[in-house]
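My questions will all concern the structure given below.
Of the protein chains in this complex, all but one are displayed in their positions.
Presenting subunit A:
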Amino acid sequence: MEDVPERPRALLEAVKLTKKFGSLVANDQVSLAIRAGETHALLGENGAGKSTLVKMMCGLLQADSGELLYEGTPIVFHDPASSRAKGVGVVFQHFALFDAMTVVENVALGLPGHQPLPVLAARIDDCVRRYGLGVEPYRRVGELSVGERQRVEIVRCLLGDPRVLILDEPTSVLTPDESENLFRTVDLLTDEGRAVLFISHKLDEVRRLCHRATVLRGGRFIAEVDPQQETFGSLARLMVGADVPRTPRVTAHALGAPRLLALHLNVAGDGSRGSTLRDINFEVHAGEILGIAGVAGNGQTALFDVLSGETEVTDHESIVIDGEMAGGLSPTQRRALGAGFVPEERLGHAAAPDMRLSDNVLLTTHGDGHIVKAGIIRRATLFGRFQEIVKGFDVRFGGKDPKARRLSGGNMQKFVIGREVLRNPVLIVVDQPTWGVDAAAAAFIRTTLREHAAQGCAVLVISQDLDELLEFADRIAVMSEGRLTTPVPVAGTSREAIGLAMGGAHHAGGEGSHAA
């Protein structure tokens, strides 16, 4: 990219925006300028303040101090409607869509004034053709895949003819192939002279797509750089503030007996997306990490629930834990066999938000025999275990024993992982171990799981972060529409093959690759 002095002037500019939530300073004098014809990256870790900045730039939040400039003149957006009127469109990370309604109704809700739906449907078709977006106007949004839903959001924005388009973590839910399509659309948009703000923490995408990049860390502006001039490492250092530790790969360790078997595991589901499992087969051996990749909503949650015992299966023999048939057992009975489970949702599923941390320890350890005796909770033993988790897993919080909801995401995740690991399970099933967790905590969690596997535990990791699985899993399988590919060794496969399987093609690494 040539960086000539006469860059186009800023369309939308944030000048020293500050936003506080109580004592937390989410944005501290952050500045950012988006220019016509440019794709501008907003880089930062989870919790760096990216979302807060975006919400202030589109009127969802009001800044405590600082100002917004629109084409050089100060402007105040009181709500998203007023920013949209000025041509600022936002595609949120959590889609603002209505599942029970059709695509065209969803689009109508995002546009001012009334338009007859057939007229609008024709406009949607036009837009879809022009930008290669693949959306049918009269389908119900609830039936669409995540990628399609994102395209509905984009179409809705584009029909408002925005001059500035803000994409909040757009690729976090897409397959590599879908991401590539999105990049092509973004290139078309900037060619037309629109400005795009692309929010991400994925460095390769930013280097591929963006002309400029603003880096945030801990709510502060760190740097504005040209991503083409930066290296992977230099961008990562700006983002994290230190070198990112990599998980040591423990290469040579003996595999033991299979600790978890899924044999023709089927779940009929309730008809909603991702609730059906079709003939799932895999085994996880002592000493290995099996990774399950896939785009959200393809049955991962159903798989977790059926392994943990939250969903019943009809066939008692389809799940075997440490040699015992477990299909008909309750979660407590499965834990008694030596299994540990860490669900995706930290608050509300793994932990009760309004209970103290020490009481949360009890939720999965009550059946282990020494903390509860004859129905009486032994507080001293419980508190001892609580201290062990906090010290051993570096869980940080204010106060002595706060409610679970007061912890940050990373600390809460370390806590729920530590709670399971210290039970010394022979099998751990973890769904999204590092989702929404900062890089340092994520590295710590991966290392912990890695070490635990090396000590003879079988670990099953479900994750949407392909890079994570390629970094620390031994074998990998892909979930797509309720089916699971045959697991293959990570060393023998490629991103491309896995990407294809995520899009629905089966077998991640070719035929006949049963590793054991």
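Following the convention adopted for this analysis, a residue touches a chain if its C-beta (ideal position, glycine included) is under 8 Å from a C-beta of that chain, and two chains touch if they have at least 3 such contacts; residues count from 1.
Assume contacts and distances are computed from a predicted model.
**Q** Out of "Sarcosine oxidase subunit gamma", "NADH-quinone oxidoreductase subunit J", "Nucleoside ABC transporter membrane protein" or "PQQ-dependent catabolism-associated beta-propeller protein", which one is the UniProt protein name for the chain not included here?
**A** "Nucleoside ABC transporter membrane protein"
**Q** Check the options A:Y70, A:F92, A:Y131 or A:F386 and report the residue that touches the missing chain.
**A** Only one of A:Y70, A:F92, A:Y131 or A:F386 touches the chain omitted from view, namely A:F92.
**Q** Taking the full complex into account, find the residue in A:I34, A:L61, A:L216 or A:L382 that is in contact with the omitted chain.
**A** Selected residue, touching the omitted chain: A:L61.
**Q** What is the set of subunit A residues that contact the non-displayed chain in the whole complex?
**A** The list for subunit A reads 55, 59-61, 79-82, 84, 90, 92, 94-101, 105, 108-110, 113-114.
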